[in-house]
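Left out: one protein chain. Kept in place: all the others.
So, chain A:
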Amino acid sequence: MSEREQEPVEQMYKDAVHWHVNTGGETIHAKRMPGRFRSYKWYASVLWVLYLLTPYMRWDGHQAILFNIPERQFHLFSITLWPQDIWMLSLVLILLAMTLFGVTAVAGRVWCGYFCFQTVWTDWFTWIEDKIEGNPVQRRKLDEAPWSARKLRLKLLKHAIWLLMAVITGITFAAYFTDAFELWQRYLTLDAPPVAWVVLAAFVFGTYVFAGFMREQVCFWLCPYARIQSVMVDKDTVLPTYDEMRGEPRGKAKDKGNGDCIDCRLCVGVCPTGVDIREGMQEGCITCGMCIDACNSVMDKLDRPRGLIRYASRKEMAGEVLPPLFRRPRVITYCTIFLLAVSGIVYGMTHIPPIELSIVHERQPLYIQMSNGDIQNRYTVKALNKTPATLHMQVSLSGATGLAIVDGGQEIVLEPGKMIPAHLFLVAHPGALTAKKVTVNFVLESVESPHIRMEYESVFMAPGGR
């Protein structure tokens, strides 16, 4: 083979010198350093502390947030959502998606870096690890050391606390679906239903394995949102970025002619996913800003200006000025959809009908001729009473001529939370009808509270008509 032919292949190998894929072969022991972004991370954790506490909150004598699946009712404070209102869920999902998209377009993977449960639980788990086994150097040494009474004690303690946290996470999740206090009691007396045990087992396993062992591997290889968010980033998006112009060539601080980067690798040491931010934006970066804190602390020590690694967009790095937020098409689009979803949810929440009503016209037979020649149609009333009280609904017709309700304007009793189908019959003398198919308007009015009034349009069918 000639040398010329071999060259491209050698070039490929040379290009691939930095080729490093973190497939979990080594445990990443990230150093924990105080700083601005470290504080942000703690503040964001509060969101998840709320998750852990919410099930114990009460409202009007019931659990404030309760997803009661067997009874198909979702309680959100004073609002009760029925399966019929589930369309709002799609708006909530759109809203969450738009929040994610919008924030990602502006500031990158903020969700990943600060709010994601994977990030937060991993952070809590490594914090425990740090408290028990010591700093990353001590941890690596402990991992490599042969088994001893001390190692066994430390490892047992750590895993016990991890498992306890996993159990609490699981019970908390299950507590959103049933009464939290009763659930604890049933778990503790080993009396919980099988589904509760399955949920708990799944969550304990998931939390313990994902936060304790897989950690950044989840972000690298399991999580689809990590990949989705990467494509939402553009040249305007601010991301933790290494200022190459200022930093390179990197080298020892005492050597003259080097850039500001002293190649201390502290930015790599603090990174929870083990990436080197100086190689540029990459899939492993969850934009948590730990490297910024680390680098700033080094720059402070060297009396060099902060911000060698900083939140900046590619445009800023190229010396361009960022357009204001409201002039960016993506931001405008995401915000518009966001606002539409919010208004839909607000409308839905404030306009939940007290009764879910449908009046179904019988199709087989469409009509029946009675012995006196009248035509009778049968309707099935399906009304779900979403109020907490029994309702007596008076049925009448509006705007219909020649039609009468059999047993004239009977009452339908609606028990709370129940839907018992009832029948209604309309009769008409064939001569009184104007067409084969007449539109009828049923009006249901509550005897107890007249403001509860429902209308429902249906049809009356007859064989002849004029």
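The rule is simple: a residue touches a chain if its C-beta (ideal position, glycine included) is under 8 Å from a C-beta of that chain, and two chains touch if they have at least 3 such contacts; residues count from 1.
Just so it is clear, contacts and distances are computed from a predicted model.
Name of the non-displayed chain as stated in its UniProt record, restricted to "Peptide/nickel transport system permease protein", "Cbb3-type cytochrome c oxidase subunit", "Threonine dehydrogenase-like Zn-dependent dehydrogenase" or "siroheme decarboxylase": "Cbb3-type cytochrome c oxidase subunit". Checked against the full complex, the candidates A:Ala174, A:Ala196, A:Leu308 or A:Ala422 give a single residue touching the omitted chain, namely A:Ala422. Residue in contact with the omitted chain (choice from A:Ala201, A:Ile368 or A:Val459): A:Ile368. Across A:Val21, A:Ala149, A:Leu190 or A:Val231, the single residue that touches the chain missing here is A:Val21. Although one chain is not displayed, chain A still touches it through residues 1, 5-6, 9-10, 13, 16-17, 19-21, 23-25, 214, 217, 221, 362-365, 368-373, 376, 378, 413, 418, 420-423, 425.
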